[in-house]
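Working notes for the structure below.
All protein chains of the complex are present and in place, except for one that has been dropped.
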């Protein structure tokens, strides 16, 4: 790879990274604002205009807190836990295509950090590693609540990962590729004569439903936040954490929400494509930039959706959670795969 | 092939049969399954066929050994009656695991591709790891399971590395391709091939419990519940040795000279360790474990001789050995349960309290010792003949000497039964087991009087 | 379907992943080190004990927990691997056609049988 | 077919006996043995005295390996068959007084053993021979082990291991020979006879085969199992062992050693002869020192068998014929001796020579039969022992005069220990244990009278038997000298 290309890639990576962190940071703010709105309160409003500096203040506060390690904890793992959680959260955004191609000086530049032809597997691989962060942290704390929280988190995550994988398989039947870029590009095709509307959600509504439910569970969000449900487990796996250890866990959660939203938007909601994108007759680069904007709009919507749900729905009981995962979602996703496969074959047969 | 499919389906079905309230129905159902599978196997007789783009083939060799294994299982199951009576909550699972292990075993005897061999070995081994630990509350059983598992998967890794090296050297997993490549290139100059062969050899040696990788056998056999031990020492061993033979003959027959010394060394070592180890035991179960090692040695004589006699000899010996061993373990189970010990002393006076059990045990021991009138004698005779035809006199001298040693420990049981005073009450044996024992004796004697019926099948 | 992926991959093509990894790692290390350096340190025996709602902590936290969790973990391992087998199939679904579909139906059938068995066995029953 | 019937009948009868409980077992077993005797005599009557093998049965056994189930009777076999069918009913009858535990098993085993013995004596295929050789061993092991005296476990086990160990070598040799036969291999006797092997091979084959037979006979120094086993086994077991089973070894050597590896034999005959003669002297000397009557007879048996072995390996007509006739005589005599010892033991409760005396005074019948058998054993002219030992000594003398001279000592030494025993036991003062000694019962007479008759029959008209075996022996010699 030439150096220039590498530089551009590096630039994109750092941009994506920065945006990720930024969005994650402001998600905390958004969350509180949304909560306030739903509960008819004001929300943070002291730091900066409309309280916009609140996340920064929180971050600074976390930095200055005492870094506390319980006496009989495993020191190394205790620190490794949150680090790993954060690390994996940050890695997974690498393969998401944030836009089409920008043509600068005759050279096409993809607005994507890395293209690997197994992008979906990459995301899944990295996300699956996230469980280790929680598990290690909870175990290393040597606290009963932490351990229980960690184990709950682990079994919840792995349970929903199965249904998630299955729902993705149905999607793959439609797309025929594992590359995120290809999947995004496919959705730019025409549907009913409207370009940029060939979204997978129209082919995979059930799959999407399963996917989003699983995404909630994977990110430990309400109504699936049993690993940290304070009524039962104090703080769950991060009971013993303070300062940035705590901070990284919280942060990782929001990064994961962002990534999950981005993946959902890319896989099911057309990614950077938007209706009539090719019919408006705009220049290529403009379309690309517009597309990126549209993608972020979709992502924000999903992030909002996450928060909306959080402040609307009560938490599941653990057995309900497991039953939902194993006895409803998994069979449903398998059925979905079979129906999808059958439909595709039928279509190939008939037309 | 039919038997593989049937047994897999039966295994699954059986799991669901296990949901029924009464466990009593399990045994008849499984016996029926096995009988059907046995029948289906026999349909493939003299009708060689291959499946899955030649990865699997049924010929008389595979059908023969499949029949031996299915038959063995059929004979073993009746002895698990007490588990049925005890309403063991996981009984259906254990039965299914036996069926699955059988599937693995069948794959091991009918493979044409190392992939199938590997999958077969693993299906069988993994089932056996669980079976070994089936007495969950018993620490001995736990330990057996753990040891078997750790050792087993370790040696699986070694086999796999060997297979990978063979693949690197020959570029194929098919036995025929490997054979072609192995004869084409001079193995002496191909370290990859030799190393691969050696590693696979080591791994398979472990699986059949031959020295120097035999050390797990006594421990695992002792810890495992007796009925399942008999399964291990018969079905698993049969599958292992048949797979071993097939591998050596189909893939490495052309480079016989390369591996011959190693295999002879293993054989001799196995014979020595198995027999001498058995002499030192006070526990009948451990003795049978060592005896199974020694029989692995006898079976390996077929590998070293490696001519057109040895296949038949192998089949005959496997059958004779399996039948006798099943009878021995079956009785050991009854005696062990009733007298609370697996030692020789538990058998004291059995000839007075239970003449039938004692008689069957005597026949089994005579067969294992290779005394005429039993199948074991002709098994040994055929194996030794095959080796002698190849001119391996020294090997046979060792084997003969070790057979004489074998008589020593097998007869200790007979002595205990007939020449010591009874210590216990009469042991109750249910009719099905009695019937099985009698059939085992009849079969053993039949093999020992008219061996011609079984000796030229392949 | 148009493929925009580069025609050939070289090890160097995966460099961006390394960059991203370095960036993320850098961020994590940075934050942990900084908080370590600037945070206060006050030691106290009570504070360093495991937190159990203010009650004196008893025993080791790492005690055996319900077997159910292990079962879930084991089931996951099995099912996840089965799911992995579906990926190549799904990607090449159109090429494999009806035959592939039927085979996979058998595979799924077995998977579901196993699944059904597990449910009947009560593995997923939580009290 | 007759051969098959002869072989199989006792086995069938054994199964029948197994089903009978209690004392009936003995009666049925005795009946079966009498039927077997009739069959044997029937074979004798129909036997055409020439060198050929008669009543041949030749069925495929292990077809693919060319192994046939081939049995038949020639002159040598017939003598052994007759000996067996004659002795077994007497042995069964001799147990009448004993109340054995589980009689059905006991008598079934005896009959079963008879099958093995007859199979050995009629086998014409090496593997059939080996098969029956081992089959005969199992019942005697159980007879001795289950109904024997003290130390029976250890002693019988030693005996079993010893013999099996030896016979495994024989098996190995047979398998080797089998592969030397041309074409699709065969293990038939004639095929082995036709083999031409080089001297080196024959040399080691000789030892492989010889060890098996030497242990069975037993020849010095392979005899160590014998005295203990004879002493420990129940009377019937001892009679079976010494009367018939011992002949298996001699017969085996005659049939499967001498003609198969003649070069090997000629190479080692000297060694064997020396061993045999050492055995003669050794057995006799030890016998002199024995206090236990049963042990005394056991050692005397070693001595006598040594002579037979010596005669055998002289490889001349007299030696072989002597061996044949002496096998018969020894069978008759030794069974009689052991039975009488059993009678004495059952009346007095001991076998100690020193503890007894004066039995003659109230037992005329016993004394006479004992004396006759004893004189037969010490080879007094007109008794059976004389014919056999005379021929044997002649054979050995022909082979080597010095050896013949030393071997001749057997008669003198035999007379010493036998007569000494007779004198101490039967004459002298009565004491408390021999006080109430009663004479023979009807059953005992029924056993002893036929034996006494045989002693004189063989002694006075040995040609009845010699003519049976003569052609076969001559033919055998031809094969050996080929």
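So that you can tell them apart, the chains are marked A, B, C and D in the order they are listed, and the count of residues begins at 1 in each.
We adopt the following convention: a contact is a pair of C-beta atoms (placed from the backbone, for glycine too) under 8 Å apart; a residue touches a chain by one contact, two chains touch by 3 or more.
Following the convention adopted for this analysis, contacts and distances are computed from a predicted model.
*Asks:* Just to verify: the chain that's not displayed, which of "Alkylation response protein AidB-like acyl-CoA dehydrogenase", "NADH-quinone oxidoreductase subunit K", "Simple sugar transport system ATP-binding protein" or "ABC transporter permease" does UniProt list as its protein name?
*Replies:* For the chain not displayed, UniProt's protein name is "NADH-quinone oxidoreductase subunit K".
*Asks:* Give me the visible chains that the unshown chain touches, in label order.
*Replies:* Answer for the hidden chain's contacts among shown chains: B, C.
*Asks:* In the complete assembly, which of B:119, B:180 or B:356 touches the absent chain?
*Replies:* Of the candidates B:119, B:180 or B:356, B:119 is in touch with the missing chain.
*Asks:* Which of these touches the unseen chain: C:15, C:34, C:73 or C:112?
*Replies:* Missing-chain contact among the listed residues: C:73.
*Asks:* Using the touch definition from the top, which of B:69, B:144 or B:211 touches the missing chain?
*Replies:* B:144
*Asks:* For a quick check of understanding: of B:61, B:79 or B:129, which residue touches the chain that isn't displayed?
*Replies:* Of the listed residues, the one touching the omitted chain is B:129.
*Asks:* Looking beyond the chains shown, say which of B:28, B:171, B:261 or B:340 touches the absent one.
*Replies:* Spelled out, the listed residue whose C-beta touches the missing chain is B:171.
*Asks:* Could you please point out the chain B residues that touch the chain left off the display?
*Replies:* Where chain B meets the chain not shown: residues 114-115, 118-119, 122, 126, 129-130, 133, 136-137, 139-140, 142-147, 149-150, 153-154, 156-158, 160-161, 163-165, 167-168, 171-173, 215, 218-219, 222-223.
*Asks:* For chain C, which residues lie in contact with the unshown chain of the complex?
*Replies:* 7-11, 64, 67, 70, 73-75, 77-78, 80-82, 84-85
Methods note: only the chains that are shown with their structure count from here on.
*Asks:* So the centre of each chain is just the mean of its C-alpha atoms; given that, what is the distance between chain C and chain D in Å?
*Replies:* About 82 Å, centre to centre.
*Asks:* Could you list the positions in chain B whose residues touch two or more of the other chains?
*Replies:* If we look for residues of chain B contacting two or more partner chains, we find none.
*Asks:* In chain C, what residues contact two or more other chains?
*Replies:* Correct list: empty.
*Asks:* Mind listing the chain B positions that touch chain D in their complex?
*Replies:* For this pair, the touching residues of chain B are 309, 312, 351, 366, 371-373, 377-378, 381-382, 384-385, 388-389, 393, 396-397, 400-401, 403-404, 407-408, 411, 415, 418-420, 450-452, 455-456.
*Asks:* Please output the residues of chain C touching chain B within their complex, sorted ascending.
*Replies:* So the residues of chain C in touch with chain B come to 110, 113, 117, 120.
*Asks:* Which of the residues in chain A come into contact with chain C in the complex?
*Replies:* 1, 6, 9-10, 13-14, 17, 21, 62-72, 79, 82-83, 86-87, 90-91, 94, 110, 113-117, 121, 139, 141-148, 151, 154-155, 158-159, 161-162, 165-166, 169-170, 172-173, 176-179, 181-182, 185-186, 234, 239-240, 243-245, 247-248, 318-319, 322-323, 326-327, 330-331, 334, 337-338, 341-342, 344-345, 348
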